[in-house]
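Only one protein chain is missing from this complex, and each of the others stays in its spot.
In this document, chain identifiers A, B and C correspond to the written order of the chains, with residue numbering beginning at 1 in each.
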């Protein structure tokens, strides 16, 4: 679509927009701007408004809980919790590897223990084992009231950055 | 933000938009329209343009592979593959339960076996075990060239629909 | 202990032996003989009286359900079900690799779906993915009445046989 067509489509969407739709569009547009300004390296991270921080050997990612990431029951979609866990555990592994190495996720297991509600989700991460070929990690996702909502372990293959 | 402010923000985003940014905005806006027309029951499914089908005891979901769901290496984000698996396995379980029951995912394990590339991803699903309190399922995600990219097993708790 | 001391200890154990104890000792002694005759390659397989068979691309292992493998509730110990699954999935992978390669289990996940009771357990196996470095497999354990008691997926690293 051309830029004109996109503007027209935005107008159409706004005609019938509920307050929630407007909020979602605001989140998406501000996300896209962050991507354009290279504050985010992927659309998915931009749209999720993920904020990562590496401190004291831990890598943490926070995302606001918004209608974008909720299922039909207004609870955070388990796949988004998985996205947060995969990003945060992968981010931790990147931080402990030399710059010529990167990783791919080889497996991940998640236990969902409480519903994802509240204002934001925070994912904390730890290394379980660092080998020559693989790294095994642990991640936990908390609500802003401190309740654990999910626990995960994952394995990452170390590969050469091409 | 008001509708006027959102239109102005759309204009701003379009100023600096690369072709890819325009494509992403088009996908999001057409997704939001589907949500407004109740063709999709959540923003995440609308933005992913997920298409589900129940046939021969199997529930299948397809999503196009677009820049929205790719990580910085232009490979589908493992969390999105997880989202697809969780949605499809959960969808299958809903189809075999009476209408007064619903489910929550209690655990999910995913093996990632090949990179998510190509035009679309298809997730097929099967029941491993149907109990009184839980259902255990299996899901597989394929590329359009038929390559398996991920395998998953998951458990769902059966709960009363409130 | 010397052979004489071992005979004396056997006598002691038999003094207080219940019928079940005698049955367990019989299973162990006949297992040890199989190990001595090289019919079994490990004590654990000998004691479990595991019988493997490779047929039509599948590797299957059967074990009799005996008091040796039951927990205090006379149900098969989940760890023994795991032992059966690990042995059978690993056995399948060995069958599809060249003779100079072997494997180590890197991860295994098991869903326990019904209690392990009855006369014997049978584990069937399948390949999910065969890569250059890893193989991902699936295993299912059934009772002799056909009920599925456990489902597992596992990953194996391919290594050079030293």
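FYI, a contact is a pair of C-beta atoms (placed from the backbone, for glycine too) under 8 Å apart; a residue touches a chain by one contact, two chains touch by 3 or more.
Because the structure is a prediction, the values reported are computed rather than measured.
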Contacts of chain C with the absent chain, listed as residue ranges: 1-3, 6-7, 9-14, 16-17, 21-22, 24-26, 28-30, 32-33, 35-36, 41-44, 47, 67-73, 77-80, 82-87, 90, 102, 104-112, 115
Contact footprint on chain A, counting only the chain that is left out: 109, 111, 113-114, 128-129, 131, 136, 138, 148, 151, 153, 155
Interface with the undisplayed chain - residues on chain B: 106-107, 109, 133-134, 155, 157
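Convention: only the chains that are shown with their structure count from here on.
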Of all other chains, the one whose Cα centre sits farthest from chain A: C
Interchain centroid distance [CA atoms averaged], chain A/chain B, Å: 15
Where in chain C do residues touch two or more of the other chains? 109, 155
